[in-house]
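Here the complex is missing one protein chain, while the rest keep their positions.
All chains are identified by letter, namely A and B, in their written order; residue positions are counted from 1 within each chain.
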Amino acid sequence: MSSFLNASVGRKFLVSISGLFLIMFLAVHLTVNLFLIAGQEAYNLAAHFMATNPAIKVMEPLLAAGFLLHIAYSAFITFTNQGTRPQKYAMVDQRETSSWPSRNMFVLGFLILLFLVLHLSNFWYNMKFGEMTYIVYGGEEVQDAYSLVTGKFVIWWYALIYVAGAVFLGLHLVHGFASAFQTLGLSNHLWYRRLTVAGYIYAVIVAGGFALIPLWFLVGNLAG
Amino acid sequence: MDIKLKIWRQKGPKNQGNFVDYNLTGVSKDMSFLEMIDYLNKKLIENGDEPVAYEHDCREGICGSCALYINGRPHGPGDLVTTCELRMTKFTDGDTIVIEPWRARSFPVIKDLIADRFAFDKIMEAGGFIPVNTGSAPEANSIPVPKEASDEAFDAAACIGCGACVAACKNSSAMLFVAAKVSHLALLPQGKSESGKRARAMIAKMDELGFGSCTNTGACEAECPKGISLAHIARLNREYLKEGFRS
Partner (left out) sequence: MSKLVSKIPEGPLADKWNNHKNSVKLVNPANKARLEIIVVGTGLAGSSAAATLAELGYNVKAFCFQDSPRRAHSVAAQGGINAAKNYKNDGDSVFRLFNDIIKGGDYRSREANVYRAAEVSNQTIDQMVAAGVPFAREYSGYLDNRSFGGVQVSRTFYARGQTGQQCLLGAYSSLIRQIAKGKVTMYSRRDMIDLVLVEGRARGIITRNLVTGEIERHSAHAVVLASGGYGTIYYLSTLAVGSNATAAWAAHKKGALFSNPSFVQIHPTSIPQLNDYQAKLTLMSESLRNDGRIWVPKEKGDKRHPSEISEDERDYYLERRYPAFGNLVPRDVASRAAKERCDAGYGVGETGLSVYLDFSRAIEKQGKGAIENKYGNLFEMYKKITGINPYNEPMRIYPAGHYTMGGLWVDYNLMTTIPGLFAIGESNFSDHGANRLGAGSLMQCSGDGYFILPVTIGDYLADEIRTPRIPTDLPEFEKAEKDVVEKIQSLMAVNGTQTVTSFHKRLGRIMWDLCGMVRNEDGLKEALNQIAGLKEEFWKDVKIPGTVGELNQELEKAVKVADFFELGRLMCRDALERKESCGAHFREESQTPDGEAQRIDSEYSYVAAWEYQGEGKDHTLHKEELTFKDARIQKRSYK
């Protein structure tokens, strides 16, 4: 097994498996976030459910491991690939032969990582370790995560950072989705095209969904 | 027509190279790209200069010798052509054409526009064959091969080993080359039994020789003069992973 992971295809296997895991996580995360639009109580209850559900408790460290694995192996692959062309071309024209995101996955990944640091320190850290206010719904005391989040999204530049983060994520997914299946060998001539289309749709949903929320509150605040 | 050329000149494997500009007048639209370079070389020789060294042989797109990186693309503009099949009709009067050799750590430049693709043979040595000795073959029709499998094997086997996939890849990966061979043999009953081991061995050799790893950008498929599909890379991955979990 060790020689399996030492080879390029084995390392990419880990990147794509962790990538697919993160893709699934995004769906859950987006679903919960969309409760923000449904209102304070709905969201707070959803967040509470996530924070207290034992299955999610188990998943949390796994998710962290998935992120680390994805980042570490992507970085490793990218850096080894850097050395493969010591003498660069004077002119490169890849406009017609490959997509921009596919060539810039590491850059996109890095931007997403920066965003992630901000995001975690804003919300996750505060919810876990910060001073939170509590509201009682039906006899149960629940964190008021809603106020924490919406409090940030009404700040215009904050909202825009979140929109940018969503766009980077979308671009990352445009390539990453089909690519993950391709690396796992779960693709052929026909399915690669289907997966690419599915990847686009998924990227639009995820990026659109995540971008919608800050914009909703920002616009709502400006209008209201 | 008149053409401005910017050509990589490099005396030998250990020398530093640089671009040299040439103004070439009297180029005909009828010429192939390589005939245009022949025409330049004739002028250079007659002026007492050294001609531009480049590789070519069959001049009909099948031997895989010709390998020029033209205006930022392996084998130049246009799809499904090798450099020798590229015609000057693709260019217009006054154009500047930048010509470089394939560039990759595993393809060292020997002279001018010649990059050594010796590494491909080394990858093949790692397992790009069916281990059958002459004389031990059974009657050819004793093992039927479904036509679809046979046709797909042919699609992969159409690889001419030119190296455009490596040249096009931002990671200088040889995955499409390796995939073409592994996929071709994996699809045939004659080569199926070894196919996981073959994938493991050829990938290990590819890595060892300094090619990068595949990030699925698809540039190789787009530039391959024989249109080898990314689907073969998926099959290579599949064969590799199956073997990985088996051993």
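Here, a contact is a pair of C-beta atoms (placed from the backbone, for glycine too) under 8 Å apart; a residue touches a chain by one contact, two chains touch by 3 or more.
Not measured: the values here are computed from a predicted model.
All shown chains touched by the missing chain in the whole complex, by label: B. As for the chain not pictured, it touches subunit B at residues 11-13, 28, 30-32, 34-36, 38-39, 42, 44-46, 48-51, 53, 55-60, 62-65, 81, 85, 87, 89, 110-111, 114, 116-118, 120-121, 124-126, 128-141, 143-147, 150-151, 153-154, 157-158, 160-161, 184-185, 188, 190-191.
Keep this in mind: only the chains that are shown with their structure count from here on.
Subunit A and subunit B have centres, each the mean of its CA atoms, that are 37 Å apart.
Those residues of subunit B that touch subunit A in the shared complex are 6, 8, 19, 69, 71-73, 98, 100, 103-106, 109, 168, 170-173, 200, 203-204, 206-207, 210-219, 222-223, 229-231, 233-241, 244, 247.
Of all residues in subunit A, only 1, 3-4, 7-13, 77, 80-81, 83-94, 96-99, 102-103, 105, 175, 178-179, 182-189, 192 touch subunit B in the complex they form.
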